[in-house]
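The structure is given below, and queries will be raised subsequently.
A single protein chain has been removed from this complex, and every other one stays in its place.
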Amino acid sequence: MKFVDEFRDPRLIKQASDEIRRLVDPSRHYRIMEVCGGHTHAIYRFALADLLPANIELVHGPGCPVCVLPMGRIDEGLSLVERHHVIFTTFGDVMRVPGRHGSPLEHQARGAQIRMVYSPLDALRLAQEHPDRQIVFFAIGFETTAPSTALTLRRARELAIGNFSVFSNHVTIVPAIRAILDSPDMRLDAFIGPGHVSTVIGARPYGFIAHDHRKPVVIAGFEPLDLLQSIVMILRQLRDGRSEVENQYNRTVPWDGNLPALRALADVFELRPYFEWRGLGFISQSALKLRPEYAMWDAEARFEMPGIAVTDPKAAQCGEVLKGVLKPHQCKLFARECTPELPVGALMVSSEGACAAYFNYVHRRAGAAAS
Amino acid sequence: MCLAIPGQIVELAPGGHLATVEVSKVRRTINVDLLEPPAAPGEWVLIHVGFAMSRISADEATEQLRLLAMLGEDAQAMAELDGYRFGDDTRGKPS
Partner (left out) sequence: MATLTVPGTSTFRDAQIDMAHGAGGKASRRLVEGLIVPHLMADAVGPLNDAAYLSMGDAGLALTTDSFVVRPLRFPGGSIGDLAVNGTVNDLAVAGAAPLALLCSLIVEAGTPTEILRAEVAAMGAAARRAGVRIVGGDTKVVEHGKADGLYITTTGIGRRDSRATLSAGSVRPGDRILVTGCIGDHGITVLLARGDIDLAASLKSDTRSVYPFANALIEAVGSSLRWMRDPTRGGLATTLNELARDCELGITLEEEAVPVRDEVRGACELLGLDPLHIANEGQLVAIVSADATEEALAALRRVPGGESAAIVGRVDASPPRTVVAVASYGGTRVVDMLVGDPLPRIC
(Lines give C-alpha, C1' and ligand atoms only; values in the text may rest on other atoms or scores of the structure.)
Protein backbone atom coordinates (compact mmCIF):
# COMPACT_ATOMS: atom_id res chain seq x y z
CA MET A 1 0.00 0.00 0.00
CA LYS A 2 1.45 3.27 -1.08
CA PHE A 3 2.34 5.80 1.63
CA VAL A 4 2.07 2.99 4.15
CA ASP A 5 4.53 0.22 3.27
CA GLU A 6 7.48 2.55 2.62
CA PHE A 7 7.11 3.80 6.17
CA ARG A 8 7.43 0.26 7.51
CA ASP A 9 10.74 -0.48 5.78
CA PRO A 10 12.68 -2.72 8.20
CA ARG A 11 16.08 -1.35 7.17
CA LEU A 12 15.05 2.26 7.76
CA ILE A 13 13.36 1.31 11.02
CA LYS A 14 16.62 -0.19 12.24
CA GLN A 15 18.52 2.93 11.25
CA ALA A 16 16.08 5.23 13.01
CA SER A 17 16.17 3.06 16.09
CA ASP A 18 20.00 3.11 16.06
CA GLU A 19 19.98 6.89 15.70
CA ILE A 20 17.72 7.15 18.73
CA ARG A 21 20.18 5.09 20.74
CA ARG A 22 23.00 7.37 19.61
CA LEU A 23 21.09 10.50 20.58
CA VAL A 24 19.93 9.57 24.08
CA ASP A 25 21.86 10.76 27.07
CA PRO A 26 22.29 7.57 29.11
CA SER A 27 22.12 9.49 32.37
CA ARG A 28 18.71 10.94 31.55
CA HIS A 29 15.20 9.49 31.76
CA TYR A 30 12.97 10.87 29.01
CA ARG A 31 9.18 11.13 29.38
CA ILE A 32 7.53 11.79 26.07
CA MET A 33 3.75 11.99 25.81
CA GLU A 34 1.90 11.00 22.73
CA VAL A 35 -1.35 12.91 22.99
CA CYS A 36 -3.35 11.10 20.38
CA GLY A 37 -5.04 7.72 20.90
CA GLY A 38 -4.20 6.73 17.35
CA HIS A 39 -0.53 7.05 18.26
CA THR A 40 -1.07 4.94 21.40
CA HIS A 41 -2.59 2.25 19.24
CA ALA A 42 0.24 2.46 16.70
CA ILE A 43 2.89 2.27 19.40
CA TYR A 44 1.46 -0.97 20.68
CA ARG A 45 0.48 -2.45 17.36
CA PHE A 46 3.96 -1.94 15.94
CA ALA A 47 5.67 -2.79 19.22
CA LEU A 48 7.70 0.39 18.99
CA ALA A 49 8.67 0.29 22.65
CA ASP A 50 10.78 -2.78 21.74
CA LEU A 51 12.84 -0.52 19.49
CA LEU A 52 13.50 2.21 22.04
CA PRO A 53 16.16 2.29 24.76
CA ALA A 54 14.88 1.71 28.29
CA ASN A 55 15.35 5.34 29.32
CA ILE A 56 12.72 6.60 26.91
CA GLU A 57 9.29 6.30 28.47
CA LEU A 58 6.25 6.90 26.30
CA VAL A 59 3.40 8.35 28.34
CA HIS A 60 -0.09 7.93 26.97
CA GLY A 61 -2.19 11.07 26.75
CA PRO A 62 -5.93 11.73 26.76
CA GLY A 63 -6.44 11.98 23.02
CA CYS A 64 -8.92 9.16 22.74
CA PRO A 65 -12.37 10.69 22.20
CA VAL A 66 -14.18 7.55 23.31
CA CYS A 67 -12.08 7.20 26.44
CA VAL A 68 -12.74 10.74 27.68
CA LEU A 69 -16.49 10.50 27.17
CA PRO A 70 -18.25 10.36 30.53
CA MET A 71 -20.56 7.36 30.85
CA GLY A 72 -23.55 9.63 31.39
CA ARG A 73 -23.36 10.88 27.80
CA ILE A 74 -23.78 7.31 26.49
CA ASP A 75 -26.79 6.85 28.75
CA GLU A 76 -28.30 10.12 27.60
CA GLY A 77 -27.89 9.10 23.99
CA LEU A 78 -29.41 5.69 24.65
CA SER A 79 -32.31 7.27 26.56
CA LEU A 80 -33.38 8.90 23.31
CA VAL A 81 -34.09 5.46 21.91
CA GLU A 82 -36.27 4.44 24.81
CA ARG A 83 -38.08 7.71 25.39
CA HIS A 84 -38.39 9.15 21.90
CA HIS A 85 -38.11 6.07 19.68
CA VAL A 86 -35.26 7.45 17.64
CA ILE A 87 -32.88 5.37 15.58
CA PHE A 88 -29.52 5.85 17.30
CA THR A 89 -26.56 5.85 14.92
CA THR A 90 -22.89 5.98 15.80
CA PHE A 91 -19.43 4.71 14.89
CA GLY A 92 -18.22 1.19 15.67
CA ASP A 93 -15.93 2.58 18.37
CA VAL A 94 -18.90 3.57 20.52
CA MET A 95 -20.89 0.35 20.20
CA ARG A 96 -19.15 -1.51 23.01
CA VAL A 97 -18.72 1.39 25.44
CA PRO A 98 -20.48 0.50 28.68
CA GLY A 99 -23.41 2.60 29.81
CA ARG A 100 -25.14 2.08 33.14
CA HIS A 101 -27.45 -0.54 31.65
CA GLY A 102 -25.19 -1.91 29.00
CA SER A 103 -23.42 -0.77 25.88
CA PRO A 104 -25.17 0.27 22.66
CA LEU A 105 -24.40 -3.21 21.32
CA GLU A 106 -26.14 -4.82 24.29
CA HIS A 107 -29.10 -2.52 23.87
CA GLN A 108 -29.24 -3.53 20.22
CA ALA A 109 -29.28 -7.18 21.25
CA ARG A 110 -32.34 -6.43 23.38
CA GLY A 111 -34.10 -5.02 20.34
CA ALA A 112 -33.26 -1.30 20.55
CA GLN A 113 -33.02 0.57 17.24
CA ILE A 114 -29.29 1.13 17.08
CA ARG A 115 -27.26 1.18 13.87
CA MET A 116 -23.58 1.38 13.34
CA VAL A 117 -22.44 3.78 10.59
CA TYR A 118 -19.13 4.47 8.90
CA SER A 119 -19.70 8.15 8.22
CA PRO A 120 -22.14 10.82 9.47
CA LEU A 121 -23.38 10.98 5.87
CA ASP A 122 -24.63 7.39 6.30
CA ALA A 123 -26.81 8.59 9.17
CA LEU A 124 -28.15 11.45 7.06
CA ARG A 125 -28.95 9.03 4.26
CA LEU A 126 -30.81 6.85 6.74
CA ALA A 127 -32.94 9.86 7.65
CA GLN A 128 -33.75 10.43 3.97
CA GLU A 129 -34.65 6.76 3.55
CA HIS A 130 -36.87 6.68 6.65
CA PRO A 131 -38.82 9.96 6.70
CA ASP A 132 -41.17 8.56 9.32
CA ARG A 133 -38.42 8.01 11.90
CA GLN A 134 -36.18 10.36 13.86
CA ILE A 135 -32.49 9.62 13.29
CA VAL A 136 -29.94 10.78 15.83
CA PHE A 137 -26.22 10.68 15.09
CA PHE A 138 -24.16 10.28 18.28
CA ALA A 139 -21.06 12.20 17.25
CA ILE A 140 -17.66 11.68 18.83
CA GLY A 141 -14.18 12.75 17.93
CA PHE A 142 -11.71 15.60 18.10
CA GLU A 143 -11.14 18.20 15.41
CA THR A 144 -10.34 15.45 12.89
CA THR A 145 -13.90 14.22 12.86
CA ALA A 146 -15.89 17.34 13.74
CA PRO A 147 -15.63 18.92 10.25
CA SER A 148 -17.31 15.84 8.76
CA THR A 149 -20.18 16.26 11.19
CA ALA A 150 -20.28 19.96 10.33
CA LEU A 151 -20.53 19.33 6.59
CA THR A 152 -23.23 16.74 7.19
CA LEU A 153 -25.24 19.25 9.22
CA ARG A 154 -24.82 21.85 6.49
CA ARG A 155 -26.20 19.37 4.02
CA ALA A 156 -29.11 18.48 6.31
CA ARG A 157 -29.93 22.18 6.51
CA GLU A 158 -29.57 22.73 2.74
CA LEU A 159 -31.87 19.85 2.01
CA ALA A 160 -34.21 20.75 4.90
CA ILE A 161 -34.11 17.22 6.26
CA GLY A 162 -36.28 17.48 9.32
CA ASN A 163 -35.86 14.04 10.90
CA PHE A 164 -32.10 14.18 11.46
CA SER A 165 -30.22 15.53 14.46
CA VAL A 166 -26.78 15.29 16.02
CA PHE A 167 -25.92 14.65 19.66
CA SER A 168 -22.51 16.26 19.74
CA ASN A 169 -19.71 14.96 21.95
CA HIS A 170 -16.98 16.56 19.88
CA VAL A 171 -14.09 17.80 21.97
CA THR A 172 -11.01 19.90 21.20
CA ILE A 173 -7.45 18.83 21.79
CA VAL A 174 -5.69 21.97 23.02
CA PRO A 175 -7.62 22.29 26.31
CA ALA A 176 -6.81 18.66 27.08
CA ILE A 177 -3.11 19.33 26.53
CA ARG A 178 -3.32 22.44 28.71
CA ALA A 179 -4.95 20.40 31.46
CA ILE A 180 -2.07 17.91 31.30
CA LEU A 181 0.57 20.66 31.37
CA ASP A 182 -1.14 22.43 34.26
CA SER A 183 -1.49 19.26 36.25
CA PRO A 184 0.91 19.07 39.21
CA ASP A 185 1.50 15.31 38.80
CA MET A 186 2.96 15.68 35.35
CA ARG A 187 6.58 15.87 34.47
CA LEU A 188 7.02 15.58 30.75
CA ASP A 189 9.96 16.41 28.48
CA ALA A 190 8.24 16.61 25.11
CA PHE A 191 5.12 15.86 23.11
CA ILE A 192 4.42 13.78 20.05
CA GLY A 193 1.72 15.95 18.52
CA PRO A 194 -1.53 14.57 17.10
CA GLY A 195 -1.20 13.75 13.42
CA HIS A 196 -4.70 13.84 12.06
CA VAL A 197 -6.17 16.56 14.26
CA SER A 198 -3.35 18.68 12.87
CA THR A 199 -4.53 18.19 9.30
CA VAL A 200 -7.45 20.36 10.40
CA ILE A 201 -6.01 22.78 12.97
CA GLY A 202 -2.45 22.95 11.60
CA ALA A 203 0.68 23.39 13.70
CA ARG A 204 0.21 26.87 15.17
CA PRO A 205 -2.10 25.95 18.06
CA TYR A 206 0.72 24.00 19.73
CA GLY A 207 2.96 27.08 19.92
CA PHE A 208 2.15 27.64 23.60
CA ILE A 209 3.63 24.26 24.51
CA ALA A 210 6.99 25.13 22.95
CA HIS A 211 7.12 28.80 23.91
CA ASP A 212 5.34 29.06 27.25
CA HIS A 213 6.13 25.61 28.65
CA ARG A 214 9.41 25.22 26.78
CA LYS A 215 8.77 21.68 25.64
CA PRO A 216 9.41 20.34 22.12
CA VAL A 217 6.41 19.30 20.07
CA VAL A 218 6.75 17.17 16.94
CA ILE A 219 3.60 16.45 14.94
CA ALA A 220 3.86 12.82 13.86
CA GLY A 221 2.41 10.41 11.33
CA PHE A 222 1.16 6.95 12.29
CA GLU A 223 3.55 4.51 10.68
CA PRO A 224 6.52 3.09 12.61
CA LEU A 225 9.01 5.30 10.74
CA ASP A 226 6.91 8.38 11.40
CA LEU A 227 6.94 7.81 15.14
CA LEU A 228 10.62 6.89 15.25
CA GLN A 229 11.61 9.90 13.16
CA SER A 230 9.54 12.13 15.44
CA ILE A 231 11.40 10.79 18.45
CA VAL A 232 14.70 11.50 16.67
CA MET A 233 13.55 15.08 16.10
CA ILE A 234 12.48 15.43 19.74
CA LEU A 235 15.79 14.09 21.01
CA ARG A 236 17.71 16.50 18.79
CA GLN A 237 15.70 19.43 20.14
CA LEU A 238 16.33 18.32 23.72
CA ARG A 239 20.01 17.81 23.03
CA ASP A 240 20.30 21.29 21.50
CA GLY A 241 18.20 22.92 24.19
CA ARG A 242 15.54 23.97 21.69
CA SER A 243 11.80 23.94 22.17
CA GLU A 244 9.93 24.29 18.90
CA VAL A 245 6.94 22.97 17.06
CA GLU A 246 8.04 20.75 14.18
CA ASN A 247 5.96 18.93 11.60
CA GLN A 248 7.28 15.44 10.87
CA TYR A 249 4.00 14.54 9.12
CA ASN A 250 4.45 17.32 6.55
CA ARG A 251 3.54 15.04 3.66
CA THR A 252 -0.06 15.65 4.66
CA VAL A 253 -0.31 18.11 7.56
CA PRO A 254 -0.45 21.71 6.32
CA TRP A 255 1.19 24.20 8.68
CA ASP A 256 -1.84 26.49 8.52
CA GLY A 257 -4.43 23.76 8.77
CA ASN A 258 -7.41 23.11 6.52
CA LEU A 259 -9.34 26.29 5.76
CA PRO A 260 -12.59 24.75 4.45
CA ALA A 261 -12.66 22.49 7.51
CA LEU A 262 -12.06 25.34 9.93
CA ARG A 263 -14.73 27.41 8.20
CA ALA A 264 -17.21 24.54 8.44
CA LEU A 265 -16.46 24.20 12.15
CA ALA A 266 -16.94 27.92 12.77
CA ASP A 267 -20.14 27.87 10.75
CA VAL A 268 -21.85 25.04 12.55
CA PHE A 269 -20.33 24.75 16.02
CA GLU A 270 -19.51 26.94 18.98
CA LEU A 271 -17.58 26.16 22.13
CA ARG A 272 -19.49 25.01 25.19
CA PRO A 273 -18.63 27.07 28.27
CA TYR A 274 -17.43 23.85 29.88
CA PHE A 275 -17.67 20.09 29.36
CA GLU A 276 -16.94 17.14 31.59
CA TRP A 277 -14.05 14.93 30.54
CA ARG A 278 -13.65 11.55 32.07
CA GLY A 279 -10.58 11.67 34.24
CA LEU A 280 -9.81 15.35 33.67
CA GLY A 281 -12.92 16.83 35.21
CA PHE A 282 -14.67 19.91 33.86
CA ILE A 283 -12.65 21.83 31.29
CA SER A 284 -13.85 25.17 29.97
CA GLN A 285 -14.15 25.88 26.25
CA SER A 286 -13.20 22.34 25.39
CA ALA A 287 -16.18 20.90 23.55
CA LEU A 288 -18.39 21.73 20.60
CA LYS A 289 -22.12 22.27 20.53
CA LEU A 290 -24.29 23.26 17.59
CA ARG A 291 -24.89 26.97 17.01
CA PRO A 292 -28.40 28.36 17.53
CA GLU A 293 -28.91 28.51 13.73
CA TYR A 294 -28.63 24.72 13.77
CA ALA A 295 -30.89 24.16 16.79
CA MET A 296 -33.32 22.20 14.63
CA TRP A 297 -30.60 19.60 14.04
CA ASP A 298 -29.31 19.60 17.60
CA ALA A 299 -30.55 16.53 19.47
CA GLU A 300 -29.99 18.31 22.79
CA ALA A 301 -32.32 21.11 21.70
CA ARG A 302 -34.88 18.94 19.96
CA PHE A 303 -35.30 16.30 22.65
CA GLU A 304 -35.67 16.65 26.35
CA MET A 305 -32.50 15.18 27.81
CA PRO A 306 -32.50 13.70 31.29
CA GLY A 307 -29.04 15.08 32.12
CA ILE A 308 -27.54 11.90 33.44
CA ALA A 309 -24.31 12.12 35.36
CA VAL A 310 -22.67 8.82 36.13
CA THR A 311 -19.56 8.43 38.17
CA ASP A 312 -17.13 5.67 37.43
CA PRO A 313 -16.82 2.87 39.98
CA LYS A 314 -14.49 4.06 42.72
CA ALA A 315 -11.90 1.45 42.04
CA ALA A 316 -11.63 2.32 38.35
CA GLN A 317 -8.65 4.56 37.78
CA CYS A 318 -9.52 5.69 34.26
CA GLY A 319 -8.67 9.30 35.01
CA GLU A 320 -5.18 8.61 36.20
CA VAL A 321 -4.44 6.39 33.23
CA LEU A 322 -5.83 9.05 30.89
CA LYS A 323 -3.52 11.65 32.36
CA GLY A 324 -0.56 9.33 32.09
CA VAL A 325 -0.06 9.24 35.85
CA LEU A 326 -0.67 5.50 35.93
CA LYS A 327 0.15 2.85 33.41
CA PRO A 328 -2.82 0.62 32.50
CA HIS A 329 -1.60 -2.39 34.44
CA GLN A 330 -1.30 -0.25 37.56
CA CYS A 331 -5.06 0.26 37.77
CA LYS A 332 -6.51 -2.07 40.40
CA LEU A 333 -9.16 -3.38 38.05
CA PHE A 334 -6.87 -4.09 35.11
CA ALA A 335 -7.19 -7.65 33.80
CA ARG A 336 -9.34 -8.58 36.77
CA GLU A 337 -12.78 -6.95 36.79
CA CYS A 338 -11.89 -4.95 33.70
CA THR A 339 -10.96 -6.78 30.50
CA PRO A 340 -11.73 -6.12 26.81
CA GLU A 341 -14.48 -8.72 27.05
CA LEU A 342 -16.07 -7.29 30.19
CA PRO A 343 -14.87 -3.69 30.29
CA VAL A 344 -15.55 -1.30 33.14
CA GLY A 345 -14.21 1.84 31.49
CA ALA A 346 -13.96 3.10 27.95
CA LEU A 347 -10.18 2.87 27.94
CA MET A 348 -10.57 -0.90 27.80
CA VAL A 349 -13.12 -0.77 24.99
CA SER A 350 -11.73 1.70 22.55
CA SER A 351 -9.02 0.32 20.31
CA GLU A 352 -7.18 3.59 20.98
CA GLY A 353 -7.57 3.31 24.71
CA ALA A 354 -4.32 2.76 26.54
CA CYS A 355 -5.78 -0.13 28.56
CA ALA A 356 -7.14 -2.06 25.57
CA ALA A 357 -3.93 -1.54 23.64
CA TYR A 358 -1.81 -2.62 26.58
CA PHE A 359 -4.00 -5.65 27.31
CA ASN A 360 -4.20 -6.84 23.73
CA TYR A 361 -0.65 -6.25 22.66
CA VAL A 362 1.49 -6.56 25.78
CA HIS A 363 -0.19 -8.00 28.83
CA ARG A 364 -1.02 -11.40 27.43
CA ARG A 365 2.59 -11.93 26.43
CA ALA A 366 3.63 -11.49 30.04
CA GLY A 367 1.74 -14.71 30.60
CA ALA A 368 -0.03 -13.27 33.54
CA ALA A 369 -3.48 -13.83 32.11
CA ALA A 370 -4.99 -17.29 31.96
CA SER A 371 -8.11 -15.95 30.33
CA MET B 1 -6.43 11.35 15.80
CA CYS B 2 -7.68 8.28 14.54
CA LEU B 3 -7.86 6.20 11.56
CA ALA B 4 -7.16 7.96 8.29
CA ILE B 5 -5.95 6.05 5.25
CA PRO B 6 -4.14 7.18 2.08
CA GLY B 7 -6.14 6.59 -1.09
CA GLN B 8 -5.95 7.69 -4.70
CA ILE B 9 -8.77 9.57 -6.42
CA VAL B 10 -9.84 7.67 -9.50
CA GLU B 11 -12.80 9.73 -10.58
CA LEU B 12 -14.95 12.65 -9.55
CA ALA B 13 -18.72 12.40 -9.44
CA PRO B 14 -20.77 15.06 -11.22
CA GLY B 15 -21.68 17.82 -8.78
CA GLY B 16 -18.19 18.11 -7.32
CA HIS B 17 -18.95 16.85 -3.81
CA LEU B 18 -18.12 13.17 -4.19
CA ALA B 19 -15.27 11.14 -5.61
CA THR B 20 -14.27 7.51 -5.92
CA VAL B 21 -10.99 6.66 -4.22
CA GLU B 22 -9.01 3.47 -4.44
CA VAL B 23 -7.11 1.92 -1.53
CA SER B 24 -5.30 -1.30 -2.36
CA LYS B 25 -7.81 -2.27 -5.08
CA VAL B 26 -10.80 -1.38 -2.93
CA ARG B 27 -12.99 1.49 -4.05
CA ARG B 28 -14.99 3.80 -1.87
CA THR B 29 -17.12 6.85 -2.50
CA ILE B 30 -16.02 9.77 -0.36
CA ASN B 31 -16.86 13.43 0.08
CA VAL B 32 -14.21 15.88 -1.14
CA ASP B 33 -15.69 19.17 0.07
CA LEU B 34 -12.84 19.71 2.53
CA LEU B 35 -10.23 19.94 -0.21
CA GLU B 36 -9.24 23.35 -1.45
CA PRO B 37 -8.40 23.69 -4.35
CA PRO B 38 -10.85 21.04 -5.57
CA ALA B 39 -9.73 17.43 -5.93
CA ALA B 40 -8.50 16.01 -9.22
CA PRO B 41 -8.19 12.40 -10.40
CA GLY B 42 -4.79 10.90 -9.67
CA GLU B 43 -4.23 12.84 -6.47
CA TRP B 44 -3.54 11.03 -3.21
CA VAL B 45 -5.62 12.04 -0.22
CA LEU B 46 -6.08 11.09 3.42
CA ILE B 47 -9.49 9.52 4.08
CA HIS B 48 -11.35 9.67 7.40
CA VAL B 49 -15.01 8.72 8.05
CA GLY B 50 -15.88 9.02 4.38
CA PHE B 51 -14.23 12.43 3.85
CA ALA B 52 -10.95 13.49 2.21
CA MET B 53 -9.11 15.46 4.92
CA SER B 54 -5.96 16.59 3.11
CA ARG B 55 -3.73 15.88 0.16
CA ILE B 56 -0.64 13.71 0.46
CA SER B 57 2.49 14.98 -1.22
CA ALA B 58 4.58 12.30 -2.89
CA ASP B 59 7.51 14.75 -3.01
CA GLU B 60 7.45 15.33 0.73
CA ALA B 61 7.15 11.61 1.33
CA THR B 62 10.15 10.90 -0.88
CA GLU B 63 12.16 13.62 0.82
CA GLN B 64 11.29 12.24 4.21
CA LEU B 65 12.38 8.73 3.27
CA ARG B 66 15.61 10.18 1.89
CA LEU B 67 16.32 11.86 5.22
CA LEU B 68 15.59 8.62 7.02
CA ALA B 69 17.95 6.73 4.74
CA MET B 70 20.65 9.28 5.51
CA LEU B 71 20.48 8.52 9.21
CA GLY B 72 22.32 5.34 8.48
CA GLU B 73 24.86 7.06 6.26
CA ASP B 74 25.68 9.67 8.87
CA ALA B 75 26.31 6.89 11.34
CA GLN B 76 28.66 5.12 8.96
CA ALA B 77 30.56 8.33 8.32
CA MET B 78 30.94 8.87 12.06
CA ALA B 79 32.20 5.33 12.54
CA GLU B 80 34.85 5.89 9.88
CA LEU B 81 35.99 9.10 11.52
CA ASP B 82 36.25 7.33 14.85
CA GLY B 83 38.52 4.83 13.23
CA TYR B 84 41.03 7.55 12.24
CA ARG B 85 41.63 9.01 15.70
CA PHE B 86 45.00 8.37 17.35
CA GLY B 87 45.80 8.01 21.03
CA ASP B 88 42.12 8.14 21.82
CA ASP B 89 40.00 5.92 24.08
CA THR B 90 37.22 5.75 21.53
CA ARG B 91 39.30 4.04 18.90
CA GLY B 92 38.04 0.59 18.15
CA LYS B 93 34.93 0.99 20.28
CA PRO B 94 31.58 0.45 18.59
CA SER B 95 29.85 3.73 17.71
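Labels A and B are assigned to the chains in the order they are written; within every chain, residues are numbered from 1.
Heads up, the rule we're going with is that a residue touches a chain if its C-beta (ideal position, glycine included) is under 8 Å from a C-beta of that chain, and two chains touch if they have at least 3 such contacts.
The structure presented is a predicted model; accordingly, all values stated were derived computationally and were not measured.
Of the candidate positions A:M33, A:C64 or A:V174, contact with the unshown chain belongs to A:C64.
Within the set A:H60, A:R96 or A:R251, the residue that contacts the chain not displayed is A:R96.
Taking the complete complex into account, A:L48 is the one of A:I20, A:M33, A:L48 or A:L151 that touches the chain left out.
By the touch criterion stated above, the residues of subunit B touching the omitted chain are 1-3, 5, 7, 23-29, 47-50. Touching the omitted chain from subunit A are residues 1, 4, 8, 10, 13-14, 37-38, 44-48, 50-51, 64-66, 91-93, 95-96, 105-106, 108-110, 116, 118, 122, 141, 145, 224, 340-341, 350-352, 360-367, 370-371.
One rule holds for everything that comes next: only the chains that are shown with their structure count from here on.
Computed centre separation for the pair subunit A/subunit B is 22 angstrom, with centres defined by C-alpha atoms. The touching residues of subunit B, counted against subunit A in their complex, run 1-6, 8, 23-24, 31, 33-36, 44, 46, 48-51, 53-58, 60-61, 64-65, 67-69, 71-72, 74-75, 95.
Note for the complex: subunit A touches subunit B at residues 1-4, 6-7, 9, 11-12, 15-16, 18-19, 22, 36-38, 63-65, 91, 118-122, 141-142, 144-145, 147-148, 151, 173, 194-197, 199-200, 225, 229, 232, 248, 250-254, 258-261, 264, 352.
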